[in-house]
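Complex shown without one protein chain; remaining protein chains in place.
So that you can tell them apart, the chains are marked A and B in the order they are listed, and the count of residues begins at 1 in each.
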Amino acid sequence: MSDRLRPESAIDLADSAGILLEVLRDAPPLTHCITNAVVTGFTANVLLAVGAAPAMVDIVGEAGMFAGVASGLLINLGTPTPEQRAAALEAVAGATTSGTPWVLDPVAIGALPVRTGLAHELVDQRPTAVRGNASEILALAGLSAGGRGVDATDTTDAAADAAASLARRFGCVVAVSGPIDLITDGERALRLANGHELLTRVTGGGCALGAVMAAFLGAARATGTDALTAVAAASLVYTIAAEQAARRSSGPGSFAVALLDALAAVSAEDIVAAARVEGGTW
Amino acid sequence: MSDRLRPESAIDLADSAGILLEVLRDAPPLTHCITNAVVTGFTANVLLAVGAAPAMVDIVGEAGMFAGVASGLLINLGTPTPEQRAAALEAVAGATTSGTPWVLDPVAIGALPVRTGLAHELVDQRPTAVRGNASEILALAGLSAGGRGVDATDTTDAAADAAASLARRFGCVVAVSGPIDLITDGERALRLANGHELLTRVTGGGCALGAVMAAFLGAARATGTDALTAVAAASLVYTIAAEQAARRSSGPGSFAVALLDALAAVSAEDIVAAARVEGGTW
Partner (left out) sequence: MSDRLRPESAIDLADSAGILLEVLRDAPPLTHCITNAVVTGFTANVLLAVGAAPAMVDIVGEAGMFAGVASGLLINLGTPTPEQRAAALEAVAGATTSGTPWVLDPVAIGALPVRTGLAHELVDQRPTAVRGNASEILALAGLSAGGRGVDATDTTDAAADAAASLARRFGCVVAVSGPIDLITDGERALRLANGHELLTRVTGGGCALGAVMAAFLGAARATGTDALTAVAAASLVYTIAAEQAARRSSGPGSFAVALLDALAAVSAEDIVAAARVEGGTW
C-alpha cells in the first residue's frame, strides 16, 4: 500500500456510512441469508437490530427465487449440509440473474474439502464481496491450507496481497476481518481500526458481519453507492457498535446482548465521531 | 364483528389465562416442536421459562410416535428441509391418531412454493390452531400471494374475514398476530391489545408464541378448557410478559433476555391486572 488516504477521504467514508445506515433504517433491505446452524439466530437478531429485514431461506426450490427478490444475499459456509450446498448454488444463480448483490463467507475453508470445493465454485460466480479472516482469504486465493477450524492463524497483513489479488481476479470487494479490518477492491484499500476483542469471544461475531454487509450492499444499491463503501460502512457501523457494547459489558454473554442494543441505537453521528479509518492505493 | 364482548367476558378470559398458567406450571406439558433453525433455541428457552417442557423431535422415525405422547405439538414452516417436511407429516399423523392438539405456523407462505404447498397439505389435516401474521393468514386462505419474507404487509383487520373463513372451513382456531392480535374460531372473535413493538425486533418473537400456544393447548386439554380460550390465554401471557420486559430493556438484545425472565415470573394476578381484551361474534 503506497499512500495514505487523505484525511478528508476517511471523513467521507464515515459520512457515507452514517448516511447508508439511515437509508437502511428508512427502507429495511430484505436480506437473504444461507448461513450456518450455529449462528442463524444471532445473525437474524443482528440484522433486525441494525434495522434490516432478515430471511433465512435455505432450501432447494425456494432459495433461487427468493434471492431474485431480495435486496442482498449472504452465503456462509459454516455448516454446509447437502441441502444448503444445493440451495446456495441456486441462490447465487438467482442473485446473478437479478443483480442482487451477494456476500461469500468461506468459513474454515482450507483443510476441510467439502466447503473448500464449494467456496471455489462460488467465487467463480463473482460475488459482490468476500468476507473472511486472514487464513480463509489466503486459502481462497490458493496460498494456504487455511486456519485451524474457524480461527485465523495468519495476520491481516499477511493476507493483504491475497485479498487484492482475489479482488482483481473476481471483480469483487474483499474484507479481511481481524484486529485491523482490511477492505479492498484491488485498487483501493481501507484499514479500519474499530472493533473489540470480545467480538472473537461470541460465536457469530464475524459471521453476522457478513450478513450486515449484505444488508448494506442492498441499501447501497438503492442509492448508487459503490460496493467498497458499502462493505466498509457495514464494518464501521458494526465495529463501532461493538465498542459501545464492550463499555457496557462484563463478559462475552453481556457483550452479545449489549451489541444488539448498540446496533439498534448507534447513530450516524456516533459513526462520524468514532471512525478510525486509514486508506490508500496499491 | 358486530358486538363487543360484555366486560365480564373479557375478565373471564384473563381469569382463565391465569388459571391455565398455573395448571401448566404445576404439570409442565411436554411440548413437541418441529420448528425452524433460526429460532429453535429461543423457542425452547421461551417454553422452559413459562414453565413447559420443550422437546424438538424433528426426524423421520421419531416425530410420529413422539407426537402421540406429547401434550401439544407445533409445526412451524420457517426453514422446512426435506427431513423436516417428512417429519412434520409424520408428526401430524401421530397427533391426529392420539388427539394431541397441534398448532400450524405457516411462516412466509405465499410466494415461496415448497412451504406453501406443505402448509395447504397440513391445514387439510385440521390443526387445532393456526398462528400467523396477516399476510400468512391471507395466503393460507388463498386470498393473497403473501408478504415479503417473514414480514406482514397486510393489517390484522384486512385478514379478519380470511381468519374466520379458515377457522370455519378447517374447524380450527386462527390467531392473527400484529399490533392487535385477533383470535377467532369462526364464531367468536377476540382482539387482544397487549404486546410491544420490540417483539418484532427479536427473531422468533412470533414463532415462539406458536410454541406457547401448543403448550397452553396441552394444559387446556387436561382441564377441559376450549381451544379458543387456550390460544388467547397463551397470547395474553406472552404479550403481557413482553410488556413487562420492555419496561426493563434498553434495546432488542436486553428485551429478549428480559422476556425470558418475565415469562418465568409473570403471575396470574399480573394477567388479570394487565389484560386488554375486546371480543364479539361475527
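Here is the rule we go by: a residue touches a chain if its C-beta (ideal position, glycine included) is under 8 Å from a C-beta of that chain, and two chains touch if they have at least 3 such contacts.
Please read all numbers here as calculations on a predicted model, not as lab measurements.
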Residue touching the undisplayed chain, where the options are B:G18, B:P54, B:G132 or B:G218: B:P54
Of B:D15, B:E83 or B:D161, the residue in touch with the unshown chain: B:E83
Positions on chain B contacted by the hidden chain, ascending: 30, 37, 40-41, 44-45, 48-49, 53-59, 61-62, 65-66, 69-70, 81, 83, 256-262, 264-265
Residues belonging to chain A that touch the chain removed from view: 36-42, 78-82, 108, 111-115, 148-151, 200-204, 249-254, 256-257
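As a convention for this text, only the chains that are shown with their structure count from here on.
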Chain A and chain B, separation of their C-alpha mean positions in angstrom: 34
